[in-house]
Structure formats: C-alpha cells, structure tokens
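Excluded from the complex is one protein chain; the other protein chains are retained at their positions.
Read from first to last, the chains carry the letters A and B; within each, the first residue is number 1.
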Amino acid sequence: MALLEIRGVSRRFGDFLAVDDVSLSIEAGEFFCLLGPSGCGKTTLLRMVAGFDAPDGGAILLDGRDVAGIPPEKRDVHTVFQSYALFPHMTVAQNIAFPLTMAGVGAEASRRRVEEALDGVSLGGMSGRYPSELSGGQRQRVAVARALVDRPKLLLLDEPLAALDAKLKERMQLELITLQKEVGITFVYVTHDQQEALALSHRIAVMNRGRVEQMDEPSRLYGSPRNRFVADFIGTCNLLEGEVAAHSRDALELRLDGIGTVRSSPVEGQVERLVPGVRGVLALRPEKVAISREAPLPGHNRTTGKVFDFLYLGDVTIYVVELDSGVRVEAMLPNSAPGRAKFFEAGDSVHVGWLPEAGVFLTD
Amino acid sequence: MRKNSLWLPLAGFLVYVFLYAPLLIVVAFSFNDSRLNSQWVGFTLEWYRVLLHHEAMLQAAGNSLLIALVASAVSTVLGTMAGFAMYRFRLRVLPLLVLAPIAIPEILTGVSLLLFFVLLGMTLGMVSIILSHIAFCLGFVAIVVRSRLAGMDESLTEAARDLGATPWCAFRRVTLPLIMPGVVAGALMAFTLSIDDFVITFFTAGVGASTLPLQIYTMVKTSVTPEVNAISSLLMLLTLVLILVASKLSPSALRSGA
Partner (left out) sequence: MSAAWRASLQRFLITGPPLVYLLLFFGIPTLIMVLASLRLPGEFGGLAPLWETGPSGTELNLSLESYGRFFSDSLYAWLFFKSFLYALVTAVACLLLAYPLALLIARSPGKRRDLLVLLVILPFWSNFLIRVYAWMIILGPESVLTRTLNALLAGLGIAPVELLFTPFAVLVGLVYVHLPFMVLPLFANLEKHDPALLDAAQDLGAGAWSRFWRVTFPLSLPGVYAGTALVFIPAFGIFAIPDLLGGTQGIMIGNVIKQQFLDTRDWPFGSVLSMVLTVGALALAGLAALFGRRTRV
C-alpha cells in the first residue's frame, strides 16, 4: 500500500482551476518531487496534503486513511516552508522543541531529542541562538530539524532551497539526500528548478496548469519525455517540427520541416495512431547532436549548416547551427579534449548528425 | 553627484519650529511669575502649587484617568479581536464600522452618541463617556493590530499548526507573542486618545462628570489663568513618557496609527 495516495484531486479558486484531477501515489521511503513552473498547482497540492487547504473533489489518503476534515495539527505530516517560518521569538532549541511540546513530550526527553536533532544537522552549539542570528543555510537546517524531530511519516518541502545562492544550494541538496537516506522518512519536495528535481529525487511528477504531465524516474523523464512541455521544461531540447512519413514496428521515418526525411525510433504501441501525415515535433537533446567538419559516420541522420553563434560554458560549449533552410539546431560539445577549448568559429560550415534513437517524436 | 542644497533642511527646521514653539511657550509661561501670558517676569512654581489645591481640576484628572484606564483596557481587547478578524476573514461590515468613526469628523460621532444615550434615557456621565471612548478607540487598536499581523509571515501560524498546535494554541504561542508589541502600542494609543479626547467627551459628558480636557476648555473659555499652563505642561510630560514607551515597543505601529 502506498504511503500517500492522491486520488483525482481538484482545487478551484474562483474561475481558476489550480489543481485539475491529479492522481499520484507515493511509496514509503521515497524522495518524490513535484516539479513545475510557478502557478502549476504544485504548492496548492502540497498545502492540501498538509491540511491547510481542502480539495474540491477527490481524496487524499495517508497510510490508507482518508484525511479529509483532519486539521493540520492532527496529521502525521510536517512541512518545511519556503520562508522556513522559524518562530522569531523562540531560540533554535525552542523552535525545534515546539512539535515535541505540542505532543506533550516531557522536558528531559525533549531536551535530549532536540540535541540529537541539532547534531543531526550539524548545528550543535547553536541551540541558544535566535533565527535572526543564523545564516540562510543554518535557518534551512533548523527548519528541517524542527520538522523531523518527532519523526513524521511524511515530510513536505516547499522550495526550501529557493532562497540560497548556487553554491550553498548544491551543498544543501547533498545534505538533504544524505539526511533522507538516514532517517528513511518519505520526502515530497516541491520545486520549479528542474536540475534540483533531477538531482534529488527517486521519482518526479512534472506538473503544468494543474495537471500531471508525466511521472517517472529522473533518467526516464529526461530521456523519454512524453510530450512537448516535458521535453522543453526538463533540460534544453531541440524541438524540430515535422510529420510522420512512414511508420512500422521496426522503423519510423519523419519528414522534418527544412531538414527533410530522417529516421527515428518507432514509438511503442503508437504505430496505429502515428500514421503518415500526423504532425508533431522531434525532441532532440543538444548533447545527442554531433557536429563535425567531415561527414558524420554512416547510420546518422545528417544535414549541413553554418555555425551561427556559440556559448562557451567552461565544461561544454553550446553551438547554434543554422541549417541551409534557416532552421536552427543546438548542439552541445564537451570541452574535455586538452587544449581544445573551442572547436568551431561562427560562420564555419559544418555537418550536423544524430542517431535515429537519439530523439523522440512527440505529438502533444 | 547631487549637491545637498541647503534650503530643504532650512525649510524643515522652520516647520519644526512652528510645531514646537507654541508648546514650549506654554511650558515657559507655566513657570512665569505673572497672571498675564504676555511677558516673562520671573520664575515661580506658584501655578503648580495652585493646581494641587484646585479641587475641580483634581476631580477631573481622577475621572480622566479612570475613563482612560477602563476605555483603553476594553478597547484593546475588542480592538485586538477586530484587528485579527479583519486580517483573517473576508468581512464587509466590521471594517466599515471600525474605520468610519475614524474617517468622519469627530463631532458627528459625538452628537449621534448624545442622541442615542438621551433617547435610551441614560443619565450622561462617566458611563456614557466610557462607552463612547471605547467606540472610537477600538478602531485605532484594530488598525495597529491588523498592520502588525499583515507584517507577519503567514506561514508562521501555519508552521505551528503543521507541527501539532491547535488553532488556539498556535494563536497563544506564536501569533499573540509576535503581535504583542502592536497590542501594547495600541493600548497606549487608546489610553492617550481617551485621556486627550475633547469633542466626543464634550457631547457625552452631560453635567454629571468632568474630565481634564473639559476642565481645561472651561478655564480657557472663561478666563485664561496660568494654572492652565501648568496642567498643560504636566499633561505634555505624561504623553511624552507614554509615547516614548510606545515607540520603544513598536515604532512602525505608531507610524501606522497616526
């Protein structure tokens, strides 16, 4: 049985459908991410699980029990708020002791558990400080410690790293992964940052306009996006417009606008639907596109163009190639070869190639 | 780089002179050894001594203090509730009733309360004054409390609930301590407003009771005597102390209330 099950949940604010018939199920011990642009309904969904908001339709089951009508304080679920919501008039220790006090844990036991919790997030010795005297990263740790001190079944995290700078963010991500493994508590993590979601989670639900677009493991989400939105939202993607030319169990042939006929992988179970003439896009990751001065190896789809511009990013360089037809394709090349920081200059004529299995044809 | 021109500080300074000179003159004349408020003659504490034996004035001061204490206590409780309600719920009638007495000229509140009490057959006096003062102080407390709440991170209360606190418990342990400076500032403001009020008291006092402002009004209206300077100076000292306490507690609340 899933620890958290969301069955057909909807939530409407006036005319605006914030959450539209969402169903999810999250297993115990999982690190689960709700990913989507702002306004996609992910925070609303989280607030309904926490009990701050109630669905207009559908049900939320925690451990198999419908939680409708149960107030937040009675739910075995805690939240790490985006603002951390540390009580400014209480010390770090008093903040962390808060849930224990509410649960009626004795002073001595409470003191011991607060100390353990502080050690767990390497904040020993900070217990007497007030939140205003802590750095951003320290506040974040206190918020997590406070939410975990009484071992809830489920921890909800609402963009907890959004306020931190890039370096600190990366370190806190690693800390969160380690912590989650240690405590074994299920994390549901809301973020709009796709890299963060890919880095942290076991599974990700990509949300858009109140709906779940795709739910999968990070690698599958990245490798086989189910639709245009997911392909575009996760990482960067070339979206090449075109239509089906021929489709069989073994091969898919596409006629791409401004490029011509290319081969692609057949879409499983869609042979009947993707008949010749059906339009869509070929989603092609820049790192799967090869560019070279000589013609690419046989077996590649190939075309030619000129380097239009490039972005040097240190570890990789992204080239924008303008094909002869005017269509632009991005290619990402590693700069790992010593002394070869840059391969091409703007204006260079190049061959562009990719393997048939590199891209995914999407009709939504 | 803009040059700091001198005319702005100069103009500002003159306005401060305009604000303070009249009050300083009153204080100065309270120590002046002359019955006329026209010319400095010499230093005396005579007018403060006279004040100590001015029965009607002492009686009025006692009344004012009692009224201000009761009115500020009740209006702080009701005003805090109103401020909280206005912040938390979407209400139509309450905000209107809270803001209207502040927005319309005081005399209107005064005369309508006069009509109300007389038609009820109530004898005007201490009780009618206190009831009226609560009605207009309440709104000021509510505004201060609401602005304090609006400045508070909403997720703090939610965090308390999330961590196991009942609504009442979350209010008592998190919300109330955080809005306390606002509540205290509101209470001090209500106290000051009540003890200073002239217009509404003027209409609701009847012949039954006198307050300090009414007493001052009568004295000023009939014949200006230096005792007025003395009692005025004392009152200014009292408000000065109160305002300093309040500003220590919540500078922003004071600003929003005034």
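Just so it is clear, a contact is a pair of C-beta atoms (placed from the backbone, for glycine too) under 8 Å apart; a residue touches a chain by one contact, two chains touch by 3 or more.
A quick note: this is a predicted structure, and the numbers were derived from the prediction, not measured.
Note that of B:50, B:97 or B:180, the residue touching the chain absent from this view is B:97. Screening B:51, B:67, B:114 or B:159 for touch with the missing chain picks out B:114.
If you put the hidden chain back, the residue from B:50, B:69 or B:131 that touches it is B:131. The chain not displayed touches chain B at residues 2, 5, 7-9, 11-12, 15-16, 18-20, 22-23, 25-26, 29, 36-39, 78-79, 81-82, 84-85, 88-89, 91, 93-94, 97-98, 100-101, 103-109, 111-116, 118-119, 131-132, 134-135, 138, 142, 167, 192, 196, 198-199, 202-203, 212-213, 216-217, 220-221, 224, 228, 232, 235-236, 239-240, 242-243, 247, 251, 254-255, 258.
Simple rule for what comes next: only the chains that are shown with their structure count from here on.
Per-chain Cα centroids separate chain A from chain B by 55 Å.
Residue ranges on chain B touching chain A, taken from their complex, read 153, 155-156, 158-167, 169-170, 173-174, 177-178.
On the chain A side of its complex with chain B, the touching residues are 50-52, 71-73, 77-79, 81-83, 85-89, 98-99, 102-103, 146-147, 150.
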